[in-house]
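If you scroll down you'll find the structure; I have some questions about it.
A single protein chain has been omitted; all remaining protein chains appear in their positions.
So, subunit A:
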Amino acid sequence: MSTLDVGTYSPREKGVAGLLGALAALLLLAVITGVLAPAYLLYLVGLSAMYMLLSMGLNVQWGYGGMINFSVAAFFGLGAYGTALLTASGSPISGGVSPVIALFGGLGLAAVLAVIIGYPTLKLRDDYLAIASLGLAEVVRIFILNESQWTAGSAGLTGIPLFFSDWPVLGDLTYPYIFYVGGTPLFNMSQSVVTSALNVVLVTVIVAAVYLFLRRIHQSPWGRVLRTIRTDEDLAETLGKDTFAFKMQAFVIGSLIMALAGVFYSHLVLFVSPSDLQPITTFYVWVAVILGGTGSDRGAMLGGFTIVAIQQGTRFMTDTGALPIGAAPLRLMLVGLLIIFIVRLRPEGILPPERELIWPDSLGGGRDE
């Protein structure tokens, strides 16, 4: 009982929180001492939040519903390409559409693909779904790579605007932007810092909204049925649930969240190319989910940080020349070893779902007694 009381945290949770706090302090110190550019730190925050979103999307499919989706990269890529094709100046199709509208283009593409992939595969055995979804994700990548009359092919899409580029105030800031308090100039911020900060604000809003939404549906009767399906699909079927419909809904919701991450990525990095759809992207997200704890949204957040730490850490280590191995194989190696060791040593992940599954009202006694 005591481990589930609201307000008390297990030693592991305290440990994770402490570690993240220490890491944040270290990064802040690096910024203050000038080792790390503030804009770059903000960029990294945005990137980890994007991986969080991807992990939360996969969590709906794998964590809640037990569906092995190996086409994360495809949904992410469709979100990214959907918005890029509509907004980018380098787009072979249209370009120039407002990002706020293009957002729905990316989401729409992903939803259509989710139904196309999901309809034939969600009826299959779990391991068949894994194989089929990886295959179909490759089809999407091959398509984007080869149909250059629509997608610009291997060159990728450039000239993607910032998400806020056509907003009334945020789009017209002049740089360096000087922040006044009572008529006296206080900060003098460069363009890169302001845009990065805006991106962080944007992604924070998205992550918070998605988190609250997922928390709500996870605890709803719908989420309960989905968890039953994950544990024993035949049982759910026996109880009269249309398991295919539930799985399809979860698959589409998860895919939309991944596409949302892709849309954000486009407007963060301002460049997309078919290499963003490589299978490694899918497996980064898998590592994030199984490391954090399958079915746990807080775990997904921890996983998101870890992935960015791997990507940036390997870059930093190879930049300093301390290692005899390139960054790409080092990342592959780390991702591979992480997968092997998590399944071996801690299959439930670092922050497995505990209180996520319980209504706050039913905890802590008091009111019910």
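Just so it is clear, contacts are C-beta pairs under 8 Å (C-beta built on N, C-alpha and C of every residue); 3 or more make two chains touch, one makes a residue touch a chain; residues count from 1.
Please note the rule applied: contacts and distances are computed from a predicted model.
Trainee: Identify the UniProt protein name of the omitted chain, choosing among "Acetoin dehydrogenase", "CbtB-domain containing protein", "YdbS-like PH domain-containing protein" or "Branched chain amino acid transporter permease".
Mentor: Matching the unshown chain against "Acetoin dehydrogenase", "CbtB-domain containing protein", "YdbS-like PH domain-containing protein" or "Branched chain amino acid transporter permease" yields "Branched chain amino acid transporter permease".
Trainee: Among A:A73, A:M248, A:V335 or A:I350, exactly one should touch the missing chain; which is it?
Mentor: A:V335
Trainee: Tell me which residue among A:V139, A:A155, A:V205 or A:A245 touches the hidden chain in the full complex.
Mentor: Reading the full complex, the residue touching the unseen chain is A:V139.
Trainee: When the complex is taken as a whole, what residues of subunit A touch the one chain not shown?
Mentor: On the side of subunit A, residues 68, 120-121, 123-128, 130-132, 134-136, 138-139, 142-143, 145-146, 279, 283, 286, 290, 325-326, 328-333, 335-340, 343-344, 347 touch the unshown chain.
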